[in-house]
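Yeah, one chain of the complex is gone here, protein chain that is, but the others are all in their spots.
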Amino acid sequence: MGEGTKMIKKVLIANRGEIAVRVIRTCKELDIKTVAVYSTIDKESLHTQIADESVCIGNPPAVESYLNMDLLIETAKKTGVDAIHPGYGFLAENSQFAKKCESAGIIFVGPNSKALALVGDKVECRKTMQKHNIPLIPGMQSIGGNIKEFKEMAKKVGYPVLIKAALGGGGKGMRIVKNEKELERAVAAGRREAKSAFGNESVYLEKYIEKPRHIEFQVLADNFGNVIHIFERECSIQRRYQKIIEETPSTALNDKLRKKMGETAKKIIKTTGYTNAGTVEFLLDKNKNFYFLEVNARIQVEHPITELVTGVDLVKQQFLIASGEKLTLKQEDIFQRGHSIEARIYAEDTESDFLPCPGKIHLLKEPQGPGIRVDSGIYSGWEVPTHYDPILSKLIVWGENREVAIKRIEQALKNYIILGIKTPIPFLIDIVRHPQFVKGETYTNFISQNMEDWKPNRELLDTALIAGAIHLQTRLPSVGQGMPQRVISQEVAKSSSPWLELGDWSNT
Amino acid sequence: MGEGTKMIKKVLIANRGEIAVRVIRTCKELDIKTVAVYSTIDKESLHTQIADESVCIGNPPAVESYLNMDLLIETAKKTGVDAIHPGYGFLAENSQFAKKCESAGIIFVGPNSKALALVGDKVECRKTMQKHNIPLIPGMQSIGGNIKEFKEMAKKVGYPVLIKAALGGGGKGMRIVKNEKELERAVAAGRREAKSAFGNESVYLEKYIEKPRHIEFQVLADNFGNVIHIFERECSIQRRYQKIIEETPSTALNDKLRKKMGETAKKIIKTTGYTNAGTVEFLLDKNKNFYFLEVNARIQVEHPITELVTGVDLVKQQFLIASGEKLTLKQEDIFQRGHSIEARIYAEDTESDFLPCPGKIHLLKEPQGPGIRVDSGIYSGWEVPTHYDPILSKLIVWGENREVAIKRIEQALKNYIILGIKTPIPFLIDIVRHPQFVKGETYTNFISQNMEDWKPNRELLDTALIAGAIHLQTRLPSVGQGMPQRVISQEVAKSSSPWLELGDWSNT
Amino acid sequence: MEHRFIHSGETYKVTIEPKENSHEVTIDDKQPLQVEVVSAFTNSLSLLINGKIKTVYLAEDKQKKYLSIDGNYFELELEKGRTAKRGRVGLKEGNVVCSPMPGSVVKIFVSEGNEVKEGQVLTIVEAMKMENELKSPIKGKVKKVNFSEGEQVDALQPIVELEAL
Partner (left out) sequence: MEHRFIHSGETYKVTIEPKENSHEVTIDDKQPLQVEVVSAFTNSLSLLINGKIKTVYLAEDKQKKYLSIDGNYFELELEKGRTAKRGRVGLKEGNVVCSPMPGSVVKIFVSEGNEVKEGQVLTIVEAMKMENELKSPIKGKVKKVNFSEGEQVDALQPIVELEAL
C-alpha cells in the first residue's frame, strides 16, 4: 500500500455467477468485505452464499435487477460500501453508471467514466484512433442511420460485412452479412439485441476480414499515467461470435510482433485517458498486419489465462488501482512462463446451434490436480436460470508448454462432470484434440471451418444404455438421506478374482 | 525427446492414494499407459478407477500387496509395462526392489539401486558425507547395538536425543528422548515401528537440535552426471515428526544462503552417484548453520509447492530421466516466482493426539479457484481403509507473495468440506492464521510451542445444533435417487422480502 | 428384465439377465455382453463390460437419466415419458416449431394461413440474453400461431404449427 491512499474496505459486486464468485474470492484475500446482490431467482446462487452480505435487488429480468442503476447505488449506500465492482457484462461498461457511482462518492472499480464513455462508443473510439494513426478495419465512421447508408457502405468495403453494436461486446448484436439480401434483417436483429443487452440500439457496419486471428492485449493503467501491458491472449476459437477457447501465448506472435502490439495497446490506452484494467482487441490477418478492434473496458471472462502465465492477479490490481494506488508492477517485471488455455463451460446445446439450454444441475464434479483451475459459479442441485448469460464456469489449465497444456485440458474436460444440462464439454474436447488446433492453426472461422458437421461421438452409447438399465435394475435402497451409497452385490463380491484384469478405460 | 532414447510407453504404479492418482495424471499427458495395482480393500479406490488397467495384487495388509516385490514384478511382466513408478512410501526407497526391477529389465522410475542403497542407509550415508566434509549433526556413526551403546552416546552428545530408523523416513520409528529413563522404551518402540514400516529394525541415535527449521532442496540428476537443484522447501511445521504444512520459498533463506545450500545439495547428490528426482534434507539452526540430514530418494509428498513456484513438473522429469533422457533444464533456467504453501489433509483426529481416524467420506467438496490445486485420492462415498498411511489429499496454493498465499490457503481450507471423518482442517486453519506462522517464525517445534493446547473453536456449535435439528425436522421426501434436492418451504418462499439483508457470513 | 430408453429420438431396448457373477445385457438384437458391476454408488457406476472397465457418472429425474462417460454426455429418456414429450416429437416430425428452451417471444413473422419455405425464419425467441431464430423445418402453410410477441414461452411449447404443402 502506498502512503496516503485508502484501500477499499467494502465493495458491492453488481454481478452474479462465476465472475461475482471470482471477485469475492480476491476480496477475502484482500480483507475487503463483500456485498452480493441478487435477483429473486438468484437467491440460491453461489455468489449470494459466499459474500459477507447479500441483498435482493428485484425481479429476474436484468433491467429490473442487475441493470437497475439507481437501486444498485441505493443498495451501495445502505450497505455502506466504498466501491462497486461491476464484473463483466451488465453495467460493467456503462459510463452512465460509472458516473452515477462517481457522483455518489462510490468508487467504480473500473475505468473513469470519461474514458469509459469514449472507448465504449466504438464509433467515437475509432475516430480517436484514426487521429492517432492506429490501424483500423475499413467501415463506417459513425453509427449507421437508415438502411440505405448501410447498403452503401457495404457496397464500398465489399461483402461480407459485419454489423456491430456501438455499445457492449461479446458478440451480442453482431451479425455477419454475406449479401445485400440479408442486410436489412441483420441490422434490425442487431439493433434489437443491442437494445436488450445494452439498452442502446446503435449499430454500425464494417468490412469483415476473413480468416483472421483474434489477439488481445491485457493492460493496466493507474490514475497517475502509468500504463503496462500484461501480454496477449489469443481468442480465435469462437462460436456465435463469442469466444469459447482462449490461450496465451499466441502461436502467431514472435517477440518482435508481441512487443509492437503491446506498445500499440499501451498507446491506445494512453490516448484515451483510460484507467484500471482493460483489454485492447486486435484482429491479426494472415500477413501479420493487425487492426485495432475495440477496448474492452472491464475484467474479461478470459483473464485467468493471463494470470496463470504471468502470475499477476488482475482483480487484485483492479482494486489497488481503484483505491488510488500507483502501479508497483513495472513492464520489465512482467514475463510469460508456460502456456495457459481456458475453455468456457456454457449451458448450451452444441448440437442445436449452441442454443442456451438452462435446467437443473443434478450432479457436478469438477476436475482437480496439477495445473488445473476452475472458476465456477455453480453447484450440484442448482437450477440454471434462463434470464442471464449462459456461462456456468471456466476451466483453465497451465502447462510448461502448449503441448502439455493441450493434453491437460483434454484430460480435465473429460473429468468435468455436469449432469442434467447440456454443455459444450464433448465439443470442447474435440476442438482441443483437433489436428488444426494442435498445430496452432486457429482462426476466428475455426469452428465453421473444422467443426461445422460436428456430432457427438456415440461410441459409448451402448455403455450408457447398459449403465442406465443396471441403474434402474439395481436401484439402491435409500439409506440415510440422499447420501452416496455403496452396494456391492453378493455376486460381484464373490467374482472379484485376485487376477481380475481390467481393460482399457480411458482410451476409447 | 533426445534422439536414441526410448520413452517409457507403459508403467505400473506400485502405489495407491493421491500419489498414484498424481502419477497417472502426468502419464496421461505423456501418453504413457498406466497399470494400477490394488489390494482387495482398494478395489474401489480412485487410483484403480482412473488407470488404463487395474490389477488386484492381494490382501489388505501391505506386506501381502503393496510391499510384495515378487508379485509386483510378476504383474509388471504380465501387463507388459516398461517401467514401475513406486510413488512415495511402500517400496519407493527399497534398493532391493529397485535391483529386482533392474534384473527383470524393468525401468525403476527412481534412483539407481546402488545410489538408493547408499542414501537409504542413513548410517552409511553419514559416513560418506563426513568424508566429503558435509556438515552433520553429532551422533552415532553406525546402527546402535545394545541399549548401553545408546546410553553412552546419549550422554556424550547430551539430552535431548533423537532415535531414528536407519531406513525410511516420514518420522516413522522416530522418537525424541528427554532423559535416560525414557531411552530404553523409545529404542524398542522405534525398532518395532521401523520393522513394521520398512522391514528393518535398525535404529540409531543423534543429538536433538532444538528450534531448528527443516529446509530441503529438490534435486534432479540424469544418467549423464548432470545435476540441478530446484530450490528449497521449508517443512518445519510437523506433528508426530511428520510434515503437515510446507512452503517455498523459506522465509529463513536469503539468496546467498539459498545458493550455498543448493550447491551443497548438488554436491551431496554427485557424491552418492544419485540419479532421478531426490530431496536433500537439512536442519537449519538459529545461527543459519545447516546440517545434512538425509536424502529422500523419491518423489516427495510436498513436491507440488516446488512445481507451482518453479513451473517444473517433477513427475514428468522423473519419467524423462528414467527413460534415459538428458536433463534439458539448466540451473540458470530455474527460478522461483511467488510463494506456495501445501497443507496435508489426513484422516486423523487432531484432538486425540492426531490418531489416525479412518471411516466413510459421506460428502466431499474440494475448493476451487485462482491459485488453488488439490492433489486428492478420495471421493464422496469412499471408505478410507485402516491399513495404510492416513493421507487423503493435499491442498496446495500459489500466491504472488507469502501474504497472499497464506490468505488463500486459509480461504481454501474453509471451503474444503469433508464430512464423515475427522481431518486436521480446523487445526490447519488455526496454524496458518497464527501470528507466529504469519511472521514466518516457523521451527520444527512450532506445534508443541504454539498449538499445544489447541481446541477446535466451538463458537459455531449452536449453529451446528440448529442445522442438525432443522435437517431432522424438514427431512426431504426422496425424489429420484439420492440426488441433491431442493425444497423451499412455503413459508420461506413467502418471507423473502426484497430487502432482506443477510448478515456477516464468513467472518466469525 | 427389459428396459426401454429413448436417445435422440431413437428407442433402444435393453435386456438384462442376471448370471451368477455378472449380468448378461442385450441391446436391441445385438450380441449379448457380459457386464460386471465393479462398484455402484448413487451417482457413479464402475462396470466391467467384456473385460473393459468403464466409470459412468449418472443422475436422474422423473423423465431422464443423465450420464457422463469419459467426456461423453448422454440423456436417456425412459420410454414411459414419451407421451409427455409430444412437442419434441412433433418438432422432429416437422409440423410444429417449438422453442427449445424457456424464453420470451421477441418477434413473430408469420400468421395463420401464410405459406412458408423450408428454412424461413418464423419467430425469434430470446433466452439467456441471446436471440434465437426458429426456422421452418418444411415447406408448408401456417396452421396456427400460439403466441404473440412479448409472451413468455416454456421449453418445447409449440409456437407455430404447420401443415406440409
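Some notes on this structure:
Note that the chains take the letters A, B and C in the order they are written out, and that residue 1 is the start of every chain.
By definition in this document, a residue touches a chain if its C-beta (ideal position, glycine included) is under 8 Å from a C-beta of that chain, and two chains touch if they have at least 3 such contacts.
Note that the structure is predicted; figures quoted are calculated from it, not measured.
The chain not shown here is in contact, across the full complex, with A, B.
Among B:103, B:289, B:328 or B:352, only B:352 touches the chain that is left out of the view. In the complete complex, the hidden chain is touched by one of B:76, B:101 or B:425, namely B:425. Counting over the whole complex, chain B has residues 62, 172, 185, 189, 192-193, 196-197, 240, 347, 349, 352-353, 355-358, 360, 362-363, 365, 386-390, 413-414, 417-420, 422-423, 425-426, 429, 456-457, 459-474, 476, 482-489, 491-492, 494-495, 500-506, 508 touching the chain that is not drawn.
Although one chain is not shown, part of chain A still touches it, namely residues 43-44, 49-50, 54, 380-381, 479-483.
The rule we apply is simple: only the chains that are shown with their structure count from here on.
Compared on C-beta pairs in contact, B-C and A-C come out with A-C as the pair having more.
Chain A and chain B have CA centres that are 37 Å apart.
One inter-chain figure worth recording: chain B and chain C are separated by 48 Å, centre to centre, where each centre is the mean of the chain's CA atoms. The distance from the centre of chain A to the centre of chain C, with each centre set as the mean of the Cα atoms, comes to 29 Å. Contacts with at least two other chains are made by residues 38-39, 41-43, 53, 55, 59-61 of chain C. Among the residues of chain B, those in touch with two or more other chains are 43-44, 49-50, 54, 380-381, 480-483.
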